[in-house]
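Supplied in C-alpha cells, the structure appears directly below.
A single protein chain has been omitted from the complex, and every remaining protein chain is retained in its original position.
Moving on to subunit A:
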Amino acid sequence: MGKEKAKSGSLARRPDNSAFKQQRLPAWSPMLTANTVLPFFYFMSLICMLLGVWLLLTVQSTQEIKVDYTHAGECNVCFEIRKNMSNAGESCICTVEFSIEKPFKGDVFFYYGLQNFHQNLRRYMDSRDDAQMVGWKENLKNPSIYCEPFKKDQNGLPIAPCGAVANSIFNDSFTLTYIDSSGTEHKVPLLRRGITWYTDKNVKFRNPKVDNLTLAQVFEGTTKPLYWQKPVYELDPHQATNNGFINDDLIVWMREAAFPNFKKLYGILYRANKPFTKGLPAGNYKIEISYNFPVQYFRGRKQVVLTTLTWFGGQNHFLPIAYLVTSSLILLIAVVLTVVWLKFGKNGKNMEE
C-alpha cells in the first residue's frame, strides 16, 4: 500500500484493492435448494425416529412407583395434627403401604416429592446466604440482608443457615420396609449419601473452619432456623461428618426446584445384602413416615417416588414421544414439500436438471 502511494501521486487517494475493502472476500453463499432441503428433512425425520424409538425402548425398561401420602390412610391423622401450628413440636408417625408387581431391577432411587410448593419464587430463591453456607465466619454471625426476615431471631441471634429456603426445609423422614411373601419384614437399607451434586457437596457448602472446636462450638452464637427442630450441627445423629452446612439433606433442599411440583432425592437402595442385591423384589412394602412437614397451608401434596434408572435418567416418557411426534411431523412436512415442489414448484423442474 505504501509503495503504491509513493509510486503515483494521482492515485494517492485510491482505496486499497483488498478483497475486504472491495467486499470481495471469498465467501460461501448457501441456498435452500430442493437438493439440500428435502434430503435434509428426510434425514432429520429418520434421525428423530431412531432416537425416539431408542429412547422409548430405554424408558420402557425403567420402573417407577409414586405413593401420595398427604393424607393417605393413617397419615390423615398426622395431616390434621400438622394443621395446627401449635402442635409443631409434637411428633407424628404414620405408615403407608403399597405393593410392587414387578421387581425393580438394578439401582433403585428413593425420592420425596412435593406439589404446589413454590421454591422458584424470586424472593424465596434470593433468601439465602451462600457466603454463610460456604463457611465464611463474618456471614455466619452477620448473614446477608437477603435472608430477611429469616436473618435473626427475636433475640437478635443470627440464624444459621439463614433465609427462607433453609427455614422451610423438608423434614419428613422415611423408613422403607419390605414384607416378603412369608410375611417377614426386611428393612430396606437406604444410602443417604451421594445424593447431591459433587460441586455442591465439595465446593458450595462448607462448614466454618474448625480449629480444634466441635461443630457445636463453631455454631455458638447462632440459632437454628425458626421452623427447625434441631440445630444445623445436629442434623444427622448417626454420622458426625454429615452435620452442619454439609448435611446432604440440607444441600438437596437448598438446590431450589424450577417448578412448583418437584421431587428430591432422599436415598439410594443399598444392594449389598439379600434380598436387595438385584434391586427391589416384587411384593408388599410399607413406609414409616415421620410426618413433620405441613403442606395443608399451601394446599400442597407430598409423595414418595421409587424408580430405577437408565443411562439417561429416570422414567421420562415425554422425550421419546416428543421425538417420535417431531419425527412424524418432519416426515409429513417433507412429503408435503416434495409434492409441492414436484407439482407446483416454479423452478422445481429446472432444479433437477
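One rule holds for everything that comes next: a contact is a pair of C-beta atoms (placed from the backbone, for glycine too) under 8 Å apart; a residue touches a chain by one contact, two chains touch by 3 or more; residues count from 1.
The rule is short, and it goes like this: contacts and distances are computed from a predicted model.
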item: Hidden chain of the complex, named as in its UniProt record, picked from "Phospholipid-transporting ATPase", "AP-3 complex subunit delta", "Glyoxylate/hydroxypyruvate reductase HPR3" or "DNA repair protein RAD51 homolog 2"; value: "Phospholipid-transporting ATPase"
item: Of A:Ser168, A:Thr222 or A:Gln303, the one touching the omitted chain in the full complex; value: A:Ser168
item: Contact residue for the chain not shown (choose from A:Pro39, A:Pro149 or A:Gly221); value: A:Pro149
item: From A:Ala160, A:Ile195, A:Val232 or A:Leu250, residue that would touch the chain that is not displayed; value: A:Ile195
item: Missing-partner contacts on subunit A, residue numbers; value: 10-17, 19, 21-34, 37, 40-41, 44, 48, 51, 55, 85, 107, 109, 111, 116, 118-125, 127, 129-131, 133-134, 136, 144, 146, 149, 164, 167-168, 194-200, 203-204, 255-265, 268, 297-299, 307, 309-316, 318-319, 322-323, 326, 329-330, 333, 337, 340-341, 344-351, 353
